[in-house]
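Missing here is one protein chain; the remaining ones are kept as they sit in the complex.
Showing subunit A:
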Amino acid sequence: MLTLKINGKAVEVDAEPDTPLLWVLRDHLGMTGTKYGCGIAQCGACTVHVDGVATRSCQLPVEGATGVEITTIEGLGGKVGEAVRTAWQKLQVVQCGYCQSGQIMAAAALLAENRKPGDADIDAAMTNICRCATYQRIRAAVHHAAELLEA
């Protein structure tokens, strides 16, 4: 049994230690908001926060995820989380939507660290793949969320 701290709650998990956190969240805990896209940390669909840092959970074995604060899309809240979600909905970012949990988590981590990111900051931090190519709206939504946080 491993004890994880997810979205502020301690959770007991019976999983093989090499199981990626992604599959523990999805299969063991039924938290399916975090998505599988590539399994090799290329696409970012599985992005969660580990101690506030955007982290690709498909490459994090669950044994390495103890003793840290894990936040998933289901638990994303607070001022930054709400601003990002509001911006995403207002600017109609989603298409198929499959990558958007990861995009939102990446954007929230960026904004938590940098309240006024420029385009270059967004290019550097938002490397998640969106096959629908909603990138233009993601960029605009990050800027809009920054404005909401300023207000």
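In the analysis below, a contact is a pair of C-beta atoms (placed from the backbone, for glycine too) under 8 Å apart; a residue touches a chain by one contact, two chains touch by 3 or more; residues count from 1.
Keep this in mind: contacts and distances are computed from a predicted model.
Within the choices "Sugar phosphate isomerase/epimerase", "Electron transfer flavoprotein subunit alpha/FixB family protein", "ABC transporter permease" or "Xanthine dehydrogenase family protein molybdopterin-binding subunit", the name that UniProt assigns to the complex's undisplayed chain is "Xanthine dehydrogenase family protein molybdopterin-binding subunit".
Of the listed residues A:T3, A:T66 or A:Q136, the one in contact with the hidden chain in the full complex is A:Q136.
Mapped onto subunit A, contacts with the missing chain fall at residues 15-16, 19-20, 23, 26-28, 30-40, 42-43, 45, 72-74, 85, 88-89, 92-101, 104, 122-123, 126-139.
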